[in-house]
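Yeah, one chain of the complex is gone here, protein chain that is, but the others are all in their spots.
For reference, chains read A and B in written order, and residue numbers begin at 1 within each chain.
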Amino acid sequence: MKGEIVVETRGLSMHFGGVVAVDQVDFNLRENELRCLIGPNGAGKSTFFKCLTGQLKPTFGDVVIRDLNVNRAHSHEIAGLGVGIKTQVPNVFEGLSVQENIWLAARRFHPAARARSLVEETLDRVRLTDIRREVVNELSHGQRQWVELGMVISAEPWLVLLDEPAAGMTHDEVLLTAELIREINKTASLIVVEHDMQFIRMIADKVTVFHRGAILIEDTMDVVAADPTVREVYLGHRKK
Amino acid sequence: MNRARENSWLILIGIVGAIFLIGAPQVLELFTIINLTTAIAMALLALSLGLVWGFGGILCFGQSTFFGIGAYAYVVAAINFGGTSWAVVVAILVAAAFAAVLGYFMFYGRVSDVYLGVITLTVSLIFYNLMRRTSGPEYKIGDALLGGFNGINAPPLNVPGNASWILFPEDVFYVAMAALIIGYFGCVWLVRSHFGRVAVAIRENELRAELVGYDVRLQKLLLFAVGGGIAGTAGVLFANGVGRVTPDVFNLYNAALIIIWVIVGGRGTLIGPVLGAFGLFYLISSLGQQTSINNNLVLGVILVVFVLLVPKGIVPTVIDLWDRKRGRRGQFRRHGRRQRRRGSRTAETRHEG
Partner (left out) sequence: MDLYIALALQIVYGIANLVLISLGLAIIFGMMRVINLAHGEFLMLGGYTVVISTNAGLNIWLAMLILAPLVVGIIGVIVERVMIRFLYGRMVDTLLATWGLSLVLIGLVTTIFGAQTATTISPPIGAIQIGDFTSSGYELFLIGVTIILSILAYCALKYTRIGLIARGTMQGAEIASALGVSTSRTYAITFGVGAAVSGLAGGLLAPITGVLPSIGATYIAKAFITVISGGTAILAGTLSASTLLGGVNSVLSYLTGPTIGEVGLLVVAIVLLRLMPQGITARLFRRSL
């Protein structure tokens, strides 16, 4: 709870025509914090991420990253600040090999030699060394998720946003992902969106619940899980 | 294709190119050599689109624009300077600069690829309409009359720095072939460089490239400008091969030709478009001295057939078939290698433990 605030949104809103996907969100994230974001389908979590990374320009409100207002910034500029994001639908370079994917991310902000060693290091961390020459579009869903994770961490970001990183993974893969996330957290602040409650219990520190584009409650997992409104809107909603 | 095999192919291409460069003027007649110069210009033009479209994923239907601008700029500059040395430089720069300006509006406006194709084609057609109207004496740039429909005579290349030492057609052939070889290997180098690999990454997934921190718009603009510069160089060679530049460089037929070379040769390779250009150039020549119109029919049928039946183009399809034929063996070998590596890695860890 100590570190300084690294991400702040003030009155952040995103409208799509008549749909209010994000509604006046005030949100803070501190240095080295690991925050989980949960909420029913369509709550606006992914849209919130897109506003943070410049993929969408907020209709109202501000996004401040390390005292810098990034409302008008482009995605690549925000990435240049040291922000990495894994999107909900895996976005990878489909026709390229695993190591080429990761090299492209590592090389962006590092000189060639450092990038090479980062690739080796990353392949090891995401356990893809054995299939490094394989073309990404031939891999399983879980492996593709890891390729994307690898791209995110190989750039050595200090802020990492993960949108449903464990979706579509087997139980073992989920455990490994949780471990990886805790490891990333040693050097970076994180926001993780997930639906899998067990997974969240594995990693969660503080949890923010989104509902209809707004923050419903923000507290530890135990408090959140015991909260009757959360149970109603979220747990009651979920089919799984 | 793995890197080692690719390299051996490149060496082969280099050798064939060099033999052709040195040998062709020895064995071929002058008329054929002059014709070849034009074919080489076309191949370089095809290469430029192969780079921009095949690797950068930029759907440019109007590569003829930069080709034509290069040709016109060369002629106009050469007439005004009284020599061709700087005219060549000016032509390449003007073509690249025009591509950069056009690219700025399209990439920074985030025009989608289908629009992009149509806009670039339209620009070429407008140039065609425009240059056709420049027949009066009032249409001149410096000393160069633009000549409307009839175009302008192109001053032949001279030895750099010596405007009175004009090259013979054989010498122009050497220059053209050398330009093609340098252009080809330059493009190979480019697509293997960081810049080129990012271009391919953008083709594969624009959003991811952006989220990883690359400025997609700038990256595309630069690649487009490089492509424009190469097309401009092709224009210079073309002006020398034909001896004349007319508005027809901008016309619809020409724009279609470039696309067809690349489609037939194959996107995603550099040699494909070059071979496509040579192949179709000789196909069209051998169709005889019929009017250019039946060529339309032939080209149209080729385009439709390739889009429907061989969408990848010849070179990638051949590589695929080759791979499949040898597939078993290759796969087996790769598998074996992987096993071995895994084995040695566990041995290492055990050793450490």
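The definition used in the following text is that contacts are C-beta pairs under 8 Å (C-beta built on N, C-alpha and C of every residue); 3 or more make two chains touch, one makes a residue touch a chain.
Keep in mind the model is a prediction, meaning the values are calculated, not measured.
Although it is not drawn, the missing chain touches B when the whole complex is taken into account. When you scan B:180, B:221, B:299 or B:319 for touch with the missing chain, the hit is B:299.
Which of B:5, B:110 or B:324 touches the hidden chain is settled by the complete complex: it is B:110.
Residue-wise, the contact with the chain that is not shown comes from B:59, picked out of B:33, B:59 or B:280. Across the interface with the omitted chain, chain B contributes residues 59, 61, 102, 105-106, 108-115, 117-119, 121-123, 125-126, 128-130, 133-134, 251-253, 256, 259, 263, 291, 293-304, 307-308, 311.
What we mean here is this: only the chains that are shown with their structure count from here on.
Centroids built from CA atoms put chain B at 41 Å from chain A. Residues 53, 55, 74-76, 79-80, 84-85, 87, 91-96, 100, 103-105, 107-109, 112, 129-130, 148, 151, 155 of chain A are the ones touching chain B in the complex. Those residues of chain B whose C-beta lies close enough to touch chain A in the complex are 194, 197-198, 200-201, 204-205, 207-216, 338, 341-342, 345.
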